[in-house]
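Working notes, structure below.
For this depiction, one protein chain was excluded, whereas all remaining protein chains were kept in their positions.
Right, chain A next:
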Amino acid sequence: MRFRAKIVDLGCLNHFTRVSNTISKLAKTCTLRLSPDKLYFILSDKVANGGVSMWCELGQGNFFDEFQMEGVAADHNEIYLELTPENLSRALKTAQNAKTVKIKLTNKHCPCLTVAVELPSLSSSSRIVTHDIPVGVIPRKLWTDFREPTVPDFDVSIYLPVLKTMKSVVERMKNISNHVVIEANLKGEMNLKIETDLVCITTHFKDLGNPLWASEDASQDRDSENMAEARIDIKKLLQFLAGQQVNPTKALCNIVHNRIVHFILLHEDVSLQYFIPALS
């Protein structure tokens, strides 16, 4: 198993750093999957995560000037690593003015992702900062735990409001209730509702638009005013919203009534899917 990659362009480095920062806000530990063309940050829906799962996919060519990997075997040319994403973010934070950043899989005192940052100096040779981030190598027999999630058979699919606005609404709601109901219909309307013994608060969003999915049986015969809803943990929703650092090109969510909310954020070269299960 080998992996080495290099970033030289500052814009690419900043972009990769932002992705890493977002992931570190969404998961304490996650799986980093490496393939010849893509990188994935994956959180599978274990009970320990409260059923939340995440799938973030990056095209490596958009970030790295060099990218070489050799997986566990010729017919399984991939590498799965368990990683604490906050360590990656901390390492990349030291690379703000870097000339180059190299990331490679090494074996120091244990398997590590080594991030080597070349920084400018006033002398004839650069300063080098090296971070060794311990990782766990995930054996092939466990790879099935990390399969790409399928888009659920949703009742409503709707574009999200501006994330910043949504986040500030949910932030205030969090002080009042632990749960929030997210509901939406095919008329482009979405409501966020909280309810306690003392008070009910609903925030209405209109004219959001509904994405057109290619699938034939997208609820065509659904009454467009009918709301599909799911009651979810408000902290998990806030964690998702607060983790976003850049406005995505497209942001939408799919709601399976009383089952699950599936968020999809698309940037030019990164896609992020986040699943929050409904509470009973």
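Definition applied: contacts are C-beta pairs under 8 Å (C-beta built on N, C-alpha and C of every residue); 3 or more make two chains touch, one makes a residue touch a chain; residues count from 1.
The definition used in the following text is that contacts and distances are computed from a predicted model.
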item: Candidate names "Tax1-binding protein 3", "Mitochondrial ribosomal protein L17", "Rab-like protein 3" or "Cell cycle checkpoint control protein RAD9A"; UniProt protein name, chain not shown; value: "Cell cycle checkpoint control protein RAD9A"
item: Of A:Gly51, A:Pro134 or A:Pro149, the one touching the omitted chain in the full complex; value: A:Pro134
item: Listed residues A:Asn62, A:Ser121 or A:Ser224, member touching the removed chain; value: A:Ser121
item: Touching the absent chain when the full complex is considered, from A:Arg18, A:Arg90, A:Lys235 or A:His257; value: A:Arg90
item: Residue ranges of chain A at the interface with the undisplayed chain; value: 1-2, 4, 84, 87, 90-91, 94, 99-100, 102, 104-111, 114, 116, 118, 120-134, 137
